[in-house]
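The complex is shown incomplete by one protein chain, all other protein chains being positioned as in the whole.
On to subunit A.
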Amino acid sequence: MSIEPTTLPVRSGEDVVKVRQAVRTLAMDLGFSLVDQTKVITAASELARNTLTYGGGGEVRIERLNQGPKRSGVRLTFEDRGPGIANIELALTDGYTTGTGLGLGLNGARKLSHEFDIWSQPGVGTRVTITRWK
């Protein structure tokens, strides 16, 4: 097992695949059910793509959370220094996009997570943190 937390770059489509694989490895290691693994991998994929497409690339911190023997989870923090999001509420609306996608990614990642936190400042960057507990 690699030393955690891990930070991975998100600068290409292949990096997005590597992020998915790293998240999968951790979720499996924590004993997530297949459905829960799939949910956290899918959320990671959406956010990694956002970091790449809208943030111009950035990085993700992958953490294993242990809060007592029965409470473990995965926390992912995606960070970029891109243009930021002017209206976060709008960005979280299903179907809204400034790009060419479906506009489901950001809110989709929120729906697939137990905890969701977003910080963004126009001209500075964006940071999205999600947690999924086992």
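Annotations
Note that in this section contacts are C-beta pairs under 8 Å (C-beta built on N, C-alpha and C of every residue); 3 or more make two chains touch, one makes a residue touch a chain; residues count from 1.
Assume contacts and distances are computed from a predicted model.
One chain of the assembly is not displayed; among "TAT-variant-translocated molybdopterin oxidoreductase", "STAS domain-containing protein", "Cbb3-type cytochrome oxidase assembly protein CcoS" or "ABC transporter ATP-binding protein", its UniProt protein name is "STAS domain-containing protein".
When the omitted chain is restored, the residue from A:Ile41, A:Val60, A:Val74 or A:Ile130 that touches it is A:Ile41.
The hidden chain makes contact, of the residues A:Glu4, A:Asp29 or A:Asp94, with A:Asp94.
As for the chain not pictured, it touches subunit A at residues 12-14, 16-17, 20-21, 24, 34-35, 37-39, 41-42, 45-46, 49, 94, 101-102, 104-105, 107-108, 111-112.
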